[in-house]
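A single protein chain has been omitted; all remaining protein chains appear in their positions.
After this line comes chain A, so read on.
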């Protein structure tokens, strides 16, 4: 244990100090992401993309450090029944979504369907696209 509970002279506990840094790294990542999407100049966008990735890496490193030091408790594990239900709900949603897309695109004619490389690529690579 690094904590010296009797040491009241310490400004703040290590855990609290690191948590404030972690929280600000998370906030900074969000702001860099927004800045990236709002950039007009390609070089500025490239810089914000790089800063987003690097700040995300730092946030992950700090999270891992805090976890190693038992300073961060993750939320409890999701129950199997909840996981199963989420999968079923997602598949139902996807099925309805495909029907919607089918309804909207069926009137586009054979040319539009034949020239849709995205659909063809997905169906050949992903077993879920049947």
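A few notes on this one:
Everything that follows uses one rule, which is that contacts are C-beta pairs under 8 Å (C-beta built on N, C-alpha and C of every residue); 3 or more make two chains touch, one makes a residue touch a chain; residues count from 1.
We adopt the following convention: contacts and distances are computed from a predicted model.
Within the choices "GerAB/ArcD/ProY family transporter", "Spore coat protein", "Sn-glycerol 3-phosphate transport system ATP-binding protein" or "Stage II sporulation protein AA (Anti-sigma F factor antagonist)", the name that UniProt assigns to the complex's undisplayed chain is "Spore coat protein". Mapped onto chain A, the footprint of the missing chain covers residues 2, 4, 10-12, 14, 17-18, 20-21, 24-25, 27-28, 31-32, 34-35, 38-44, 46-48, 50-51, 54-55, 58, 61-62, 65, 69.
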